[in-house]
Each structure stands twice: as structure tokens, then as C-alpha cells.
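Shown here: the complex without one of its protein chains, the others still in place.
Note that the chains take the letters A, B and C in the order they are written out, and that residue 1 is the start of every chain.
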């Protein structure tokens, strides 16, 4: 297969994954103005939860209908969002709204540290495996290359997630309210919007997306402690490149990082470690607030 | 004010230096490391006064440490004063190069761009296997103007050295914080537009704060490297920088001594939680962080120093 | 200003005083206290740290109980002394470890330190150990640089360094007449992966001078996703893919590589991969060339010979306790503890039976030889501070009837066949075509 095409396919697969793990981060930042380091923990917990749930599904005789394991994956992410979303947002983060954004980064860093050990207490240090969903969708042969059907399912999932988020924000009543809060939460409050509920909803959506990213990754990896830490920095980079709080920005950022990383692995493997920071530095040099920053012209 | 500051500095020097006699070996080392890191954090506090927080001070901590190590290993220089000066000079130059660039950024963008820079250094060093890659390098114990102590005297000398530097740097930074420039920094944090329309360059103010942070970071890194005897790219990793930010937030930007106390507290908490909860030390540390942020929203310094207009 | 500085001063003073007064009770003579440092969190916990300490704890308990092990290890504890352990997590980087090491020696007053999986930690600790005159055993880490770039009085490494792993792998290819027109590498992007790849390409250059290197991939440590790398490997079509990956990185790579059929198109050679077998089981494909960084795990179990009784005792105790078989990490911890026990007892025989000092321990350990489940360990390099040990490479084969992974076509290599002689750096030894290698 042509090198360019391989890079494109590999880049798209990676970008799909990147988008799923970073769109929730940008959504949470847009609404709550919190850059959530614990997003990585939610990702890891999603991976663990799905490993447990899919494992339980097959243990309970799921072999008869293996495709049900995909429902288990998604259910795992929903459960994580339902349990941890309110716990973190209502129980902790809401006390920090309006505080300095760097301080809030530290708050979520503390949450990240705590959750790292909590995961170890719940799931131990031994790895969990749930490869069944990964191989279920068969192979796709493109030229001399084999891809797994699941890889393309990730791209599809990313597109669906992107569309759903975009349509919800731009074409529903709820979305309009959320956009209003993103734009100006104080103003929205005076207009009678229940900002508290929007915050909770947005955080739970973000938690769901983080957990979904983890749940979808779980079948192709071994789920072990320390999973979350690597996700955070790449997700941060994608979101910063795209512009904090921007959903289309996260998509473009994911594509840029995904494709440039693929190009680097194929053509200049030595540079793989840098490529993400390189893209980020270049973008920030020319667009100091990222590609799709919410611009705020200050009135004086 | 001036003479009070000198008295305070002398008191701090005497109290801290007494540690060289009182402290057991392990604690003296822990304090020395905490003070070296405290220098880095002091630089962040300087930036915090201007309203930005660098999540990438590991860049200078690491740069200082590697400069000292490479100079020591290549040219056989072991004098601590010379090594400190050289590292500070290198960090000054790099700070002058990046300062004007970063001074255009605020808030989370400043934090993330500074983080990206330090991660690029981390990545580069990790790739350079001829200087040890991720495994890092060792550096021999320093000498003090020709004197080459060993054992406890070495540790005590290092400790006194870092105490002296911390007190000097703390005093200078206090002078700077209280100066006209220092007041401008606070004003910038508050209202950049106002400062710009009074005819001052906000970028210039930010650049100076950044460069001071770079130099302090380099000195801190040099001392840490000499105390540890080892450097590796972890010095520039984001979690290292995150720890510095934590100390700075814990201390707040009001009081200089609070920075030192905060650095020591963090080292103690980490060391003991490591020992008593080997499996859940991150949990313990996380809870400690949260407790501090909730209990002391303006930092430790707010316990002893409040901003008041007529305070002199 | 003055007032508040006094406040800070008094806080500091109080802290100083409190710390100064709270020293630990000094250790007793009938107890030997060791500090153990290994990964309890992070990615290396699951693969190395935790199984190693599971094995270590088991052995310490067996020793403290006494009489559980065959001779010469039938004496209780260390020379009759009870063994007490302080465990510290290795996660957090070399900076933290230097601090923790000082705390262990100066605050906890341990009699010896056994630890360190990470090569970075192994480089950082020895100068401090010598400064504090603290007897220290490096039990796991791989980098040859520890004793090739420095020399230390109180520091010993009881496991062979990593050069052996990749030299053995290349020798295995040669001795099995495997045709290697080309090869590629996928290694983690940090010193371990970079060094392993350098050793392997160096050894291949000697044994297969015509083999072409297709590509050398270095995904980020902990990357998890190898889709792009696997595409690159599929495109380049090397005859063999070398990887020194370990833990989650190796498991993730294997899951994704086998799903995309890489193992059918290229021979996989894993320098340190045995420890993922208990987790992957039949998901690990057949026919992989596999090393265990020593005659450890399945290779030790399959070896038999005069060490069979010792090996089986530990193997069965481990299986009974943890419901899985021991892989390389516990074997290395065992050889460290057996070595420490041998050294202590030798020192006590020389000093009239009192608890040995660090100096006496170091003297006893220098050039020591002892038996461990992983074979005969000889402190043969770096003036008796660096161990060499035999190695083994095998090929994976799933035994469906027993539901177990087996290692077939195992080749055992003498320690002196795959380790450089004393006084020669590993890289030079490889580059010069293994001078002085004794293979049979």
C-alpha cells in the first residue's frame, strides 16, 4: 500500500482514539473552566470497569452472543459517569468554581493521585484482559496490510461521538443552554438558567467520554496501574492545539496530532516522542490560544 | 523596613543553619533538598505575583542540574560556587530567550506552553544516550573553594551552602517584591490594561519575573544535583514541575519564608507517607494536597502576612 | 515583618527539634533488618515489583520459620538472626529514591538494602551507598553502566546485566539456524529499550553481518497503542522483529500484533518477555523466541539437574501461595536473598558469629558464588561486585491438554558464553566479536 495512504489510515485510527479521550476534556473546560487532570483517571477507571464488566458478561455465558460485550463496554462507561460524575462534581469541584484556573488544575491533580491508589485498592496491580471485543469484528485487508475491524469501529465511534456532541450543542434546547453557560455563566444565571445542573451534566458527559475512551481501549491493551498518566498529556496537547473549550478544535487537534504522529513513525521514528509537543508549540506560536479559541474581545 | 529585613534574614540564617548541628543526617539531607526545591518554587512565586504560574520550571531545574553535571564530568570542575554560577548563567540565557516569547501568554496557556518546553527538554535528554538517556548521569561530590569534605561534614557544608543561598535569594526576592517593580508586578496581576495604559510594558515585567524564575530554577537544580549525586531527565518531567507548583500554591505569594516552610512540609509528608503507606502514598499525598487547598485558599503565607495598604 | 519572621523561625525551629529527637530505636543484634525497594505502583509493579516482592516475602517467611529449604539454606533466618523487612515503593524517580535510601539507612537504620528495578535508580544509588557505607544489593536492574562507569565498595549486583539477554537471543537464532535476511526492532523509548536494541544489533552484526535493519521503532514508554508501529512493521516485512518491551507495553503490543497477524509474517523475538505468560496464557502465540533474563521461570522449571530440589521447593511454595507460577522477577529476588544469606553466614563464620558490619559483609560478598533456583550465581565481574549467571532462550508452545504454556527447544547458555569477561565493557566485547566467550 502507498505510504501516504498507510499514514492516513494509521493517523485516522489514532486520531479517532485521541478525539474520544480529549473531547470530554474540552467540554468540561468549556463549561466548568476546569482543566481536569483526573480525566486520565476516569479514562483508566473506564478501562478497568469495562474489563470487569465484559469479563463478567462472558463469565455469565455471553459467548452465545459475543456482540453483547460492546453493550457491556458502553454500560461500563455509563456507570463510571453515573457514580464518579456526581461524586467529583457535587462533592468536590463545585467548591472551586471561579477560583484561579491553575489552582483548579492542582485540585484535579490531587484527585488524580487519590484515584490512582483507589484503583489499585479496587482492582489490584494484576492486569485485566478483555480481548474478545477486539477480535470480534474480523480483519480488514488493505493491500499488504492487515487491520482489525475494531480499529475502524474506533473511527466510527469517534465520528458518532463528535456528531452527537456537536448536534446536541448546536441543535437542541439543552445545547443552547450549555452554550450560553460556556459563553457567560453569570449572565446565564441571571437569565434563569440552572447553572448548577448544567455544570453537573457537563461534567458527567465529560466523565462518560473519558471512561468511554478507556472502555474502548481496554480490549486492545492490558489494563494495568499507571494507565491514566500517559493519556493526560496527549489529551491536553490535543485540546490546547484545538483551543480550550472547542469541540471542532478537539477534532482538528486530534487529526493533526494523529496524522503527524503516524507520519513520524513511518518516516522518522526517532521523532515520535517530540512530535506532539512540536505540533503544539507551532500552533501556539501562531495562534496563542489554539486554533478555535473562544475569543473574548474585552470591552473597555 | 530595610534594617528589619536584614535582621529577619540574619535570624532566618541562624535558625536554619542551626540545623547543621541539630538535625540527624537523613533530615539534614531532606531539608537540603527541600531548600533547593524551595528556590525553584520561589521563582514560581515571583511569577505568581504577576498572575501566571509556570508548569514547566522543571526546564530550568533540569537545565541547571545537567549544566553542572556535564561541566563537572567534562572539565573536572567540582567547585560548588563555580558550578552554581555557570548553571545560573546558562539558565539566565535560556530564560532570556524564552522569556519574551512566553510573556505573551497568560493563565492556562502560559502554564501549558512552559510545560511543553520542559517536556521537549525531557524528550531530548531521554534520546541522548551518550549522556545516559533516561538513566541519567552521576556527578561527584562538590568541593568548596578547594576544601573537599566527606561524610557528615560534606552534608553539613552542602546544607549550609543551600541555606545561605536560600537566605540571600529570599532576601533579594523580598526586596524585589517590595520594590517599585514588585508593585508593578502585583498591579499587572490585577489589571494589565491599567498598567499598559500607564505606560509600562507588561511583557517586560513578565519577562523579568520569568528570567528570575529561570535563574532560581537553575540554582535549585544545581544544588539538588550535587546533593543527590545524580541527574536524570525526570528533573524536567511534568510531575516534577507540578510538585513545584504545588509548593508555590501551598505557600501563597505573600510570604517568602512560607515558600521554604511549604517545601519542607511537602518533603516530610512525602517521605513519611512513603514509609508508612508504601502502597497508598499517592492517596495520602492527594488527600494532603486537597486538605491544604481547602483549608488555606491563599496559601500558608496568609497565616502570617496579609496584604494591607499601610503595612510597612 | 520582623515579627512574622520570628514566627516562621520558631515553626522551623520546632520542626527541627521534633525531627532531631525522634530517632528510631536502634536495631537489635538478633534481628537483621533489610530495606527492600521495589515497584509497588506504576507500570513496573505488576510485571516486576509485586511478583518480586511476593517471592521475596515468601522466602523471608520460609527462612524465618527455618528448615523449609534444602541445604545449604536450611539454617534459620540469616545466620540464625530473624529477618525484618521495611518495604518502600520504587515509583517516583531517582531523586526520590536517593532520599528514601538515606532515610532507610539513616532513619530506619537497616542493616542492608536490597532493591531497584529501574536502571536509573541503580545508577543513582551506589555513590550514596558508598558515602553512607551501607551494604547494598541491586537485585534486578539491567544497565551495564553501573560497574562499567564506576566502582563501589559497598554495592553489589546479584543479577547479570542486560547484555546477556540480547547476546543470548542472537546466539539462539544462530544455533537454531534461523535465517535472518532482515530484522526490525520495537523497543520502549527509554534507556532500557535503547540499550537493548543497541546490544541486539551489535550481536546480530557479529553473527549475521549481512542482515539488513529495516526499521527501529521506539514508541513512548507506556504508549499502549501500537497500531501505527504494527503497520510500519507489516509494511517493512522484516524476517524478525526484536522487542525488549515488558509489562503492559509488551502485553498490549502482543495483543495488537497477533490480532493483525504480525506473528505470522515475522518471527517475534522477545528478550525479556516470559513474565507476560501468566497473564496472556493462550493469547500468547506459539513459536515466539522468548528470554527471561536468566534461567528463570519456565526455563528453570524445565531444567532439572542438581538444583531441582531448591527450584521445585520455591516453585511449589509460590504456586501454592499465589496461585500462579513464578516468572523472572521472583527468581531474581530469590538469588539476591540467597546471596545475602550466604554472605552474612560467611561473614559470621569469619567474625565469630556476631552480626556482621557493612565492611565484613562487603568483604564476604566480593567474588562470592552461590546456588539459586536460577542457577549458579558468580560475582565474577567488576572486582567481584557484578554477578554473571547462565541464561536460557526457548520457544513458546501452548499445551492445550494441560492448559499451560510451555517452553520448547530451550537452549541453555553458560554464564561465560553470554557475559563479557572481567575488565571488558559489554559494548566493546560485542563489537570485538565476543572475545573470551566460553560456550559449549
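Note that in this section a contact is a pair of C-beta atoms (placed from the backbone, for glycine too) under 8 Å apart; a residue touches a chain by one contact, two chains touch by 3 or more.
Going forward, contacts and distances are computed from a predicted model.
Protein name for the hidden chain, per its UniProt entry and selected from "Cytochrome-c oxidase", "ATP-binding cassette domain-containing protein", "Malonate decarboxylase acyl carrier protein" or "Monovalent cation/H(+) antiporter subunit G": "ATP-binding cassette domain-containing protein". When the omitted chain is restored, the residue from B:124, B:179 or B:239 that touches it is B:179. If you put the hidden chain back, the residue from B:65, B:111, B:125 or B:195 that touches it is B:195. When the whole complex is considered, the residue among B:131, B:148, B:187 or B:287 that touches the unshown chain is B:187.
Interface residues of subunit B facing the missing partner chain: 1-2, 175-176, 178-184, 186-187, 189-191, 193-201, 307-310, 312.
We adopt the following convention: only the chains that are shown with their structure count from here on.
Chain contacts in this assembly form a complete graph, since each chain touches every other chain.
Counting C-beta pairs in contact, the chain pair with the highest total is B-C. Each chain gets one centre point, the mean of its Cα atoms, and the points for subunit A and subunit C are 36 Å apart.
Note on chain placement: the centre of subunit A and the centre of subunit B lie 33 Å apart, centres being C-alpha means.
Shared interface positions of subunit B, defined as residues touching 2 or more other chains, are 126-127, 279, 281-282.
In subunit C, the residues that reach two or more other chains under the touch definition are 40-41, 189.
Only residues 53, 55, 101, 104-105, 107-109, 111-113, 116-117, 119-120, 123-124, 126-127, 193, 238, 242, 245-246, 249, 279-283, 285-287, 289-290, 293-294, 297 of subunit B touch subunit A when the two sit together in their complex.
Interface residues of subunit C, counted against subunit A in their complex, comprise 40-43, 45-46, 50, 189, 215-220, 222-225, 227-229, 231-232, 234-235, 237, 247-248, 251-252, 255-256, 259-261, 276, 279-280, 283. Looking at the complex, you find that subunit A touches subunit B at residues 35, 92, 95, 99, 101-103, 105-107, 109-114, 116-118, 120-121, 233, 236-237, 240, 244, 270, 273-274, 277-278, 280-281, 284-285, 288-290, 298, 300.
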